[in-house]
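Okay, here's the structure, questions in a sec.
Only one protein chain is missing; all other protein chains are in place.
Right, chain A next:
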Amino acid sequence: MTTNDTREITVTVDGRRETGVVSDRTLLVHWLRDALDKRGPKIGCDTGNCGACTVRWNGTLVKSCMVLAVQVDGDEIETAASLAEEDGTLSRLQQCFADHHALQCGYCTSGMLMTAADLLASGEEITEHSVRRALKGHVCRCTGYHNIVKAIRAAAGQEVPPPHGSEPREAEVR
């Protein structure tokens, strides 16, 4: 059976207070996307496997397709739209994604960035293995992950080879 009960929620999304009336069954990802036009969280599956909808809920990473909008009433949500600097400049992590060609169609990217930012902030040792393990709840069907792993390691300050065809001078700057 379904319910059409609605209630009002107030949520801080990417630093802004947002109020909305949602049905009890509305998924957080749908509220963020449909009511607020937040394009960071994407839907790539119905089962919590693909990670494209990953956001931060009160500082903790969560797949927003696995959360009801009513659950976050009074809380704080951060989407990938909050990652860039206020003037629109890419963050170091985002810049590393661009430098290392860590995105193609860009559909999984917001989710990848959320998890990568969380990993980098966690203090965990960044290795090829730890990055791959951290990304295991995400699916990308374009990149084969190789460049995503490189970009995250570069963002952690590690030396990684520049993309194929880069000029040596550019590589040093990177």
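Everything below uses one rule, namely that contacts are C-beta pairs under 8 Å (C-beta built on N, C-alpha and C of every residue); 3 or more make two chains touch, one makes a residue touch a chain; residues count from 1.
Everything below uses one rule, namely that contacts and distances are computed from a predicted model.
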Undepicted complex member, UniProt protein name, chosen from "ABC transmembrane type-1 domain-containing protein", "Biotin transporter", "Aldehyde oxidase" or "ABC-2 type transport system permease protein": "Aldehyde oxidase"
For chain A, residues in touch with the removed chain: 2, 4, 23, 25-26, 30, 33-34, 37-40, 42-47, 49-50, 52, 79-81, 83-84, 88, 90, 94, 97-99, 101, 103-110, 113, 128, 131-133, 135-149, 162-167, 170
